[in-house]
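Handing you this structure, nothing more for now.
Showing chain A:
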Amino acid sequence: MAIEVGGKTYETDEEGYLVNLADWTEELGGEIAKSENVEMSPNHWEVVNFLREYYNEYQIAPAVRVLTKAIGKKLGADKGNSKYLYELFPYGPAKQACKIAGLPKPTGCV
Partner candidate 1 sequence: MAQVAEALEQEQDAQSVVKKFMFVNRKAPYGTIYALEGLEVVLISAAFDQDVSLAFLDDGVYQLVKGQQTKGLEVKNFSPTYRALEGYDVEKLYVEGESLEARGLREDQLLVPVQVVSAQEMAQLMEQQDVIIGF
Partner candidate 2 sequence: MLHIVNKSPYEKNSLTSCLAHALKGGALLLIEDAVYGATKGNVAEGAIRRALADLPVYALGPDLEARGMQGNVIEGVKVVDFGGFVDLVAEHRTSQSWL
């Protein structure tokens, strides 16, 4: 599979996750969000950027529980809860937000 942005094609796996992390741009993230029917707000980007930073540091996409806790620590308890995160990403913060962030599917997420 592939996704097209600005006349360029980027390879994705059969579930729509970007194959090459380095391909990611904010524009590309926005396109993936559209295909997921997620309308990106600053709050959405905050989570996506958080995920990219987490991945950069640890080389994995965090499990939901770990993401929730880490977001709570960094952005406050009002954001570090699954209700808030599922409102932003109804199909699962780890799965959907990771896809938009251009990361692989979280380990343990089947």
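How were these candidates chosen? In short, all candidates are chains of the complex that A comes from, given by their letters.
We take it that a contact is a pair of C-beta atoms (placed from the backbone, for glycine too) under 8 Å apart; a residue touches a chain by one contact, two chains touch by 3 or more; residues count from 1.
Keep in mind it's a predicted model, so treat the numbers as computed, not measured.
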Answering which of 1 or 2 touches chain A in this complex, the right candidate is 1
Contact footprint of candidate 1 on chain A as seen in their complex = 57-60, 62-63, 65-66, 69-70, 107-108
